[in-house]
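This structure is in C-alpha cells; I'll ask about it shortly.
All protein chains but one are shown in place.
So, chain A:
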Amino acid sequence: MTLILESVTKRVGPETHIRDVSLALPKGSLNVLLGQTLAGKTTLMRLMAGLEAPSEGRILADGKDVTGLPVQRRNVAMVYQQFINYPSLSVYENIASPMRVAGVARAEIEARVQEAAALLRLAPYLKRKPLELSGGQQQRTAIARALCKRADLVLMDEPLANLDYKLREELREELPRIFAATGAIFVYATTEPAEALMLGGRTATLHQGRVTQVGPTPDVYRRPDDLITAKVFSDPPLNTLSVLKAGGRVTLPTGGQVRATGTLATVPDGAYTIGFRAHHLALDPLPVEAIALPATVSVAEITGSESFVHIDAGESRLIALVAGVRRLEPGTAVTAWLDPRHALVFDAAGRTAAFDLPAAA
C-alpha cells in the first residue's frame, strides 16, 4: 500500500493541531516523524490510522480515497508510548486478538503467534496476563500484536520512550528489521534526533503542526531547509549566534571581527544567524582556522565518555561537547573554538543560506 496525505489539516475547536500536511509514504518504507512534544506527531498518526478524520484535505491509500473510512476497515496497526494491552486477556490472546476478529484459521493463528513470540522473545510468557510482565515485555506484546496482524500501515508512537536504556537499544535495532520483512509502511514517531538517525529511512520534521522538511534522514540532518528544522533535529539544542557579514569580514555578537571562512564565505553580505551543533564547538584549539569565542563556563554535565559544557559567550548560551571527563568549575574563563566549515547559515527569514560543508572539502 502507498499512503498519500493531501494538504491535511486538523482543527480542534479554535486550535489547529495539523496544518496543511502533504506526505507520500511508499510501500515498505521506513518513515520517522521527528518533533518535540506537542508538535503534532500523535495527531498526524491518528489521522493516518483513521482514528480521527481531517478537517480538510484527503488521505489516499493506493490511490483510493479513505478519508472517512473507519479504522476497523483499514488494515493498520498501532503501538503507543504507554504499554497498551488488554489486561483481561492472556499474552497469547492479546497477540491473537486482531486475527481472531479477522477470522483467521486457528492453525494459522497458532503459527503466527508462536513465530512472533519467538521473534520478540515472549515465548515463555504466553500464558501470563500482560500486567504480570515487565514494561519491556508488555511493550513487546503490543509490538507482537501489531506484527501478527500483517497490517499495511504500522504506526509506532514513541514506542520505546518508556523503556530502560538497554532495551531501547535492542528494540530500536530490531524493530525496523522485523517490519521491513512484512513490506508494510512503517511510521515511527520520536522526539529524539539520535533515534531518528539510528533508524535511518526518511524523516519528516514536525513543528507546531507543520511538516518543515521531508527527506532521507541524514540529508535532513546535515542540510536542513531552515532554522526550525535544524533546531528540531538537534539534541543538545542547536547553538545559534547572530552575526553580521560585510566585506569579507564577520562581526560576532561577542565583539570582535573574524575573516569570513567556511560556510560564511559562500554567502553575500548581510545579517545572518549561524547554527552549529554541540560537537562542532570545541574548547581546545582546532587544527584549522577556527572562530574563537571568549566565554565563561556555566555548567559542565559529565556523561562519562563525554562532557557537555554549557558556556556563556556574550549574550548567548552555547553548549560544547568535549571528549572525556572535563572538570570545569562554573565561572572559569575559556575560549571556545568553532569550525566555520560546519556552521549552518540562516538568513533573516530563517531559511538556510549555506549548509555544512562535507568534512573532506
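Note that in this section contacts are C-beta pairs under 8 Å (C-beta built on N, C-alpha and C of every residue); 3 or more make two chains touch, one makes a residue touch a chain; residues count from 1.
Note that contacts and distances are computed from a predicted model.
Trainee: What does the UniProt entry say the missing chain is called, choosing from "Sugar ABC transporter permease", "Peptidase", "Multicomponent Na+:H+ antiporter subunit C" or "Tol-Pal system protein TolQ"?
Mentor: "Sugar ABC transporter permease"
Trainee: Among A:Leu38, A:Val101, A:Ala194 or A:Ala323, choose the residue that contacts the chain missing from this document, as touch is defined above.
Mentor: The single option touching the absent chain is A:Val101.
Trainee: Looking at the whole complex, which of A:Ile84, A:Leu119, A:Leu244 or A:Leu321 touches the chain that is not displayed?
Mentor: Only one of A:Ile84, A:Leu119, A:Leu244 or A:Leu321 touches the chain omitted from view, namely A:Ile84.
Trainee: Which residue among A:Val76, A:Leu206 or A:Val322 touches the omitted chain?
Mentor: A:Val76
Trainee: Tell me, which residues in chain A touch the chain that this view leaves out?
Mentor: Chain A touches the chain not shown through residues 49, 51, 70-72, 76-78, 80, 82, 84-89, 97-98, 101-102, 142, 145, 149.
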